[in-house]
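To keep things clear, I will list the structure first and then write my remarks on it.
Note that one protein chain of the assembly has been removed; the remaining protein chains are unaltered in position.
Up next is chain A:
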Amino acid sequence: MAAPLTLLLIVAVTIRAALFRSSLAELIAERVEVVSPITAWKRVVEGLALLDLGVSPYSGDVFHETPLIIYMFHFLVDYAEITFMVSLNKNFRKQKFALEADRYPMDSLELIRSPKEMYYIPLKVAMFYLLNPFTILSCVAKSTCGLNNAVLALFFLSTIKGNVLLSAIFLCLATYQSIYPITLCAPAMLYFMQRQYIPVNFRRVSFWWFIVQYLFMYLGSLFVLICLSFFLLGSWDYLPSVYGFILSVPDLTPNIGLFWYFFAEMFEHFRLFFLCVFQINVFFYTIPLSIKLKEHPVFLMFMQLAVISIFKSYPTVGDVALYLAFLPVWSHLHRFLRNIFLVSCVLLACSVLFPVLWHLWIYAGSANSNFYYAITLLFNVAQILLVSDYFYAFLRREHHLTNGLYLKRKDGSEATLILK
């Protein structure tokens, strides 16, 4: 296990280092698919420069990262590669998580995974993450997205290990970075309750007591972080500039998300309404998904992560890579997947078409934004299909676990499951 992992790490580091030194790095750092206005390294550098000059980094409309990030880099500014190392390190964590996660998958007779298969899953997860071109691109672009992913990975790790306090702290860090991970509260709590044999029952005191405990830890650390940021900066400037920026989406630079085109085209007086509609999308799915998947918090986490990275306001390929890395964990669902061929073809084609259409739009001037948005839409539809396909496969597997693999109709013929 350790040997292939080391090999993998060496390969991954080599690829990144080679790209980092090549002239491609600059090109990649400019790509809108790879960096968003929040995570762009160029903007972080700008923020640092402002800070050095004694100006608030949030004056002007360039810097939108959180204060802690900027202070972290403040000390490390000469070591540009530190981002690169940090975003690599977290993958250790990720694969450890997977190691733990696999102990968990459900026991059943026919569909259970052999221990041998499970043994390799951490390696596969690490491979999916480290060798995913999306991750490599966002690492070479020095996008701070890598740090967000690291925090989220640490959150998963501590949750799976059962460490309530650490889990709450990392979740709060992730929330502090980009708000959206707040929806991961639900799966984390469900997971701990399952682990501690607390029934999910609204009339039980123990249920409420646990929720209060967890929320106290979570909100407490959030409070500490926010106050810390305030004391570091000496002003509340960062709140509108970071969270207002995420929620109200003033920057309509094209990216792989759904917001930019829609809000660029919209009449100003509808803006607030549709802003709410779009943002609710990210948060709302928590409720039905938690109800449906309350027995399977780890899968719920995966779903939430995918939903966040599809519907967030400034998505980048780094976010997509994070949830794609979890796909090997669900390799036992592959036999139930229906559209995986179609979806992977579309995802592949879209990833190639992004730069092509960008070139035609921006450089050649012969295409226009509609072309680019069409591909963005297709990319997101494919992602949604992918996630819903996994969801369906998961539910179907559950069904087979309880009802047996080969279903019979009453008259003895083979039955098929139809999802309507």
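Throughout what follows, contacts are C-beta pairs under 8 Å (C-beta built on N, C-alpha and C of every residue); 3 or more make two chains touch, one makes a residue touch a chain; residues count from 1.
By definition in this document, contacts and distances are computed from a predicted model.
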Which of "GPI-anchor transamidase component GPAA1", "Probable glutathione S-transferase", "Ragulator complex protein LAMTOR5" or "EF-hand domain-containing protein" is the UniProt protein name of the chain not shown? "GPI-anchor transamidase component GPAA1"
Using the touch definition from the top, which of A:242, A:357 or A:395 touches the missing chain? A:357
May I ask which residue of A:349, A:378 or A:401 touches the chain that does not appear here? A:349
I'm checking contacts with the chain that's been left out. Which of A:56, A:163, A:281 or A:339 qualifies? A:339
Across the whole complex, list the residues on chain A that are touched by the chain not included here. 334-339, 341, 345, 348-349, 352-353, 356-357, 359-360, 363-367, 385, 392, 405-406, 414, 416-420
